[in-house]
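For this depiction, one protein chain was excluded, whereas all remaining protein chains were kept in their positions.
Each chain carries a letter (A and B) given by its place in the written order, and its residues are counted from 1.
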Amino acid sequence: MTALQAHDLWKYYGDFAALQKVGFEFAAGSCVALLGRNGAGKTTLLRILAGLSQASEGEVRILDGNPRQASVRSRIGIIGHGIGIYDDLSAEENLLTFARLYAVANPAKAVDHWLERTDLARVRRGKAREFSRGMRQRLAIARAFIHSPNFLILDEPFTSLDDRAIALLQGLLKDALHQGATVVLSTHQLKEALELASHVLLLNRGKLAFSGVRTAEMLANPGWVYQHYGEAA
Amino acid sequence: MRDKIIYGAGIFAALYFVRNLYVILLQLPDEAMQGAVYRIFFFHLPPYFTAVACFLGAAIASGLYLKTKNWKYDVFAVSATEVGLALAAINLVTGMIWGRQQWGIWWTWDARLTSALITWLIYLGYLMLREGIKDPSERAKNSAVLSIFAFFAVYFTYKANEWYRTQHPGPVLTIRTGKNTIDPAMQAMLFHNLGAFLLLAVVLVAVRMNLENSQRAVESLRRRAHAIA
Partner (left out) sequence: MTYFNQVFAIAGKDLRSELRTKEALNASLSFAVVILLLFSFVVDPDSEMLEQMSGGLLWMVFAFSGVLILNRGFARELPNDCLDALIASPIPGSALFFGKAIANFALIAIIEAICFPVFGILYNLTWTAQLPVLVAVSALATWAMATLGTMFGALTVNMQLRELMLPMLIYPMLIPALMSAMQLTTLLVAGQAIDSEHIIWLRVLIAFDIIFTSLAAVLVETVLVG
């Protein structure tokens, strides 16, 4: 089943075209690595997929629905540039809030489970403000996964993660993919992402320069896509 | 071609005003109680109606923008609001001059003046909001929402002030009581000047829209230049 479909996407900021005629299609269970230089339009594209932004033209379908539909949003987990946790609330309160927003069946149980999974159970009552950076990142991961999403949108998730958090995230993503979830992640950390990825997209100044399966060659030479399809300079 | 029509309409409006001024100043008789100064009334009431028409147009255009995301509605909304704001200012200032002449006071907190001032402030807020948002789409979207709120608020304000201030009658005579006994020539002139102001508003809105479109074109060229460089 087609989990992700984009058709002729355009996004304008005023008259500036941040995305130009972007289109692709991926089946459920795919892990798509979205590559591109800074300013290529990766974040813009991910925000549209996440329903945070509306495309100026074109259509996006996620899990066969509009990303703005509540039923679709409740199955999407996102980690953006900002970690999306409240500094004044405790780890527990943060997760509980989001569990309730996502209408999780048994919020307390889900919170317990994910605090365990991200190794934050000891500090569940601590304010997020007091956490170390790694702990905050793990809390953000817990927040993204608390409603057991089957579609994940991650914007540079490995950036400035410590080893523990990277391992945790990779583990979680692998598990999710095993269970048939679909993942789209943008990254500059080519190695970590390409290990997980089944497909690769390359954006170049808003245009799709490459869309294809992730090959062994790419894994061996992470810069392969940029070398062959990137900008000349 | 469009520009020619605008210029033509502008000239016609100017001539219309000249003709009206001639009649107002030279042909109409003095008002029974107020003497000569009442003539400012012809430049006090028509701008108000025209301003309200502009604000209503802006609110409708805003609604249409939110529905269709078509830029031209946003351009119209900002142009109409600016012109309306200028006309509302004329309304306030002529009211103050008239009040000063007639009753010796620059301002009084009667129903109409108060709600006119509040309306003016509400739409000033609209322009300030636009100034503060840089991204064109967000600016258009947010100011469209504000414009819709503003129009409802203006209606409320007018009604509420009417109830409030009429309980404490001030020195300003309500204009309506005068209308039933108004000289037919004066009434006709009122409508004439209203026509002139409406025409003027149309011309100004059209000119302002041209200006806005040019500004956007320049902005987009700038962005393109930055992107290439």
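Simple rule for what comes next: a contact is a pair of C-beta atoms (placed from the backbone, for glycine too) under 8 Å apart; a residue touches a chain by one contact, two chains touch by 3 or more.
This is a predicted model, so every value here is computed, not measured.
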Listed residues B:3, B:30 or B:138, member touching the removed chain: B:138
Residue, one of A:2, A:53, A:198 or A:211, that touches the chain absent here: A:53
Selected residue (touches chain absent from view) among A:78, A:161, A:208 or A:225: A:78
Chain A, residues in touch with the chain not shown (by the definition above): 47, 50-54, 68, 70-71, 73-74, 76, 78, 80-89, 93, 97-98, 100-103, 143
Absent-chain interface as seen on chain B, which is shown: 66, 118, 121-122, 125, 128-129, 132-133, 137-138, 141-142, 145-146, 148-150, 152-153, 156-157, 159-161, 163-164, 167
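By definition in this document, only the chains that are shown with their structure count from here on.
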Contacting residues of chain B [partner chain A, same complex]: 69, 135-137, 216-217, 219-220, 223-224, 227
Footprint of chain B on chain A - complex, ascending: 12-16, 56, 205
